[in-house]
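A protein chain is absent from this complex, but the other protein chains hold their places.
When the chains are written out, they are named A and B in that same order, and each has its own residue count from 1.
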Amino acid sequence: MTVRRLRGIAAAAVATTALVTACGGGNGSAGGDGKVQLALVAYSTPQAAYKDIIAAFQKTTAGKNVTFTQSFGASGDQSRAVGNGLKADVVAFSLETDMTRLVKAGLVAGDWNSGPTKGMVTDSIVVIGTRKGNPKGIKTWDDLVKPGVEVITPNPFTSGGARWNIMAAYGAKSNKGADQNAGMTYLDSLFKNVPVQDDSGRKSLQTFTGGKGDAILTYENEAIFAQQNGQAIDYTVPDATLLIENPIAVTKNSAHAKEAKAFLDFLYTKDAQTIFAKNGYRPVTQDATGVTFPTPPQLFTIDDLGGWPDVTTKFFDAKTGLVADIERKLGVATEK
Amino acid sequence: MTTVMTPVSGPGAPGPETGSSRRAPLRPGTALGLGSAVLYLSLIVLIPLAAVVWRSTEDGPNAFWQAITTPDAWAALKLTVGASLIVAVVNLVMGTLIAWVLVRDRFPGKAVVDTIIDLPFALPTIVAGLVLLALYGPESPIGINFAYTRIGVVLALLFVTLPFVVRTVQPVLLELDRDMEEAAASLGARPLAIFRRIILPNLMPAMLSGTALAFTRAIAEFGSTVLISGNLPFKTQVAAVNLFGQIESDNLTGAAAISTVLLVVALVALVSLDLLQRWGSRRG
Partner (left out) sequence: MAKLGLRTLALVYLLFLLILPVILIIWRTFGDGLGPFFEALTSPSAVHAFQVTLVVAIWAVVANTIFGVGVSLLLVRHSFPGKRVLNALIDLPMAVSPVVVGLALILVYGRFAPAGGLLESWGIQVIFSTPGMVLATVFVSLPLVVRAIVPVLEELGEEQEQAAHTLGASPLQTFGRITLPGIRWALGYGIVLCLARSLGEYGAVAVVSGRLVDQTQTLTLFVEERFQNFDQPAAFAAATALALIAVVTLLLTKLLRPKD
């Protein structure tokens, strides 16, 4: 191999790189030739749904010239990343507090939740997941605290989304917050049956499908997603459970506010909501077709329990929260 | 491969001072080159690492101590160091054994085995994790499920550290002068005694340096443990994974503290390695 050939190879390598970089796409927000590029930053579970919705959006007149970059991850992590500079035009999270964090950072307008759906784009509920066929017959909140039952749920201090699980349990057992003692006693017993607490909801689902635990507290859409992907999991809708509401907004510093708003509006159309429904989410509009969801007789919302700001302070403050106390007794980390 | 597997193996200054070559003093052009090299190294390696140590001490020694003694961080550090020590010892024994078999034994397919020993070094860590999960996870065809257990963690670490001891011992074994062994054998010494008295002392420096490298690699490991150990905090979460979680949670000071601990442990291991090699080369 002569020196000349080596030089030739080096030149070819550089040329290839230049070519691939040009084709592979840089990170500019102009996709080239009149196209607008929007950055969607979302939590992990709606990834499959957004893939289809974006494709549908790009077939409409509003979405014809729009391309997307998508980032998915744990809700809290994604929210923090946007705060740290991850570019985003549309942000979608699992939990309202992840959105208010960005409002406080000046990245999302304060009136993001002033629309008819209060800024929520999808709903779900907390369900009890079990092995296929439910061999241990775990159907109710009381079944979860029976001795010898192992329940999987994530750590609510690392996974903001995990707080839905806790508040569902609390709300169900405290008569929607009326009887705090009963609620806290239940949570105490519940946590005694939790062998491990993963960092995020998706990870806890994988712990469960990996063979650990008898039951899992999870969201209906996660359970449906797992089933759609061949995982051997069943789930029961408890009589009393919490309505999960997922917020979405356009960022204040979006370079393409018009197109971002157009995408946001598209998400409330029948087509988009139907796609969400097919992926296991409960639609927020009335006209989605094709999928029905059972209505729990005693469905309650986080507002019934005081709203997220109050609940976060009362239950999930790292030092003084009621749940922090329980975690500390178990030796689990509450500092984030 | 030895040169690369044991990057710190060379004595401090590269190259013996061979008779005829005086090292050329720095000319302006070369000084520019040196400056660029130092700049490159600083921008990419030195300044960022310094930033980690700086950040960990930013809020004072109390905050540092608190960050590494939070229940999950401490558990992760304990598990990491403990598992890495176990793995180092296993590698010391098995690595030497494998090197011995590769050098002194002959069997069909030996060349193939010799080549694939380096596979863990070439394989991406996440792939290593997936590969182990296939055989030792929930869908294992032989019915073993080590996922979400500490054994899974040890397995992952054993996999990625496999080549280290083997590749440091092998060349030494190859170079070993067999005259002494043959003399001892002819005088009636048994194989085990020969090994213990003649071979082992010559191999020891290489064995220990390979072990130190394996240990350093094990404490830093991330990718291969992510899948098989399930990263259950307190049970199977290694330091690097805990660290990852802290970064994602924007707890950069805490993350920096744990990082500094890992760096210090690695440094201690490598300095010991350097001292060991000087001792080894002095023995000749």
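Structure notes:
As a working rule, contacts are C-beta pairs under 8 Å (C-beta built on N, C-alpha and C of every residue); 3 or more make two chains touch, one makes a residue touch a chain.
Because the structure is a prediction, the values reported are computed rather than measured.
Of the candidate positions B:Leu135, B:Ile151 or B:Leu176, contact with the unshown chain belongs to B:Leu135. Contact with the omitted chain, checked across B:Gly82, B:Pro124 or B:Pro201, is made by B:Pro124. Considering the whole complex, the residue from A:Ala56, A:Leu86, A:Val149 or A:Leu330 that touches the absent chain is A:Leu86.
Touching the omitted chain from chain A are residues 1-3, 6, 13-14, 16-17, 20-21, 23-27, 39, 44, 47-48, 69-73, 81, 84-87, 202-203, 206, 209, 225-226, 229-231. Interface with the hidden chain, as seen from chain B, comprises residues 1-4, 7-8, 10, 12-16, 18, 20-21, 23-26, 29-30, 33-34, 36-38, 40-41, 44-49, 51-52, 55, 94, 97-98, 100-101, 104-105, 107, 113, 115-120, 122-127, 130-132, 134-136, 141, 155, 158-159, 162, 171, 191, 216, 219-223, 226-227, 239-241, 243-244, 247, 252, 255-256, 259, 262-263, 266-267, 269-270.
The rule we apply is simple: only the chains that are shown with their structure count from here on.
Centroid to centroid, with C-alpha atoms defining each point, chain A and chain B lie 38 Å apart.
By the touch rule above, chain A contacts chain B in their complex via residues 73-74, 76-77, 80, 83-84, 155, 158, 196-199, 203, 206-207, 209-212, 331-333, 335-336.
Those residues of chain B that touch chain A in the complex are listed here as 70-73, 137-138, 145, 147-148, 230-235, 245, 248-251, 254.
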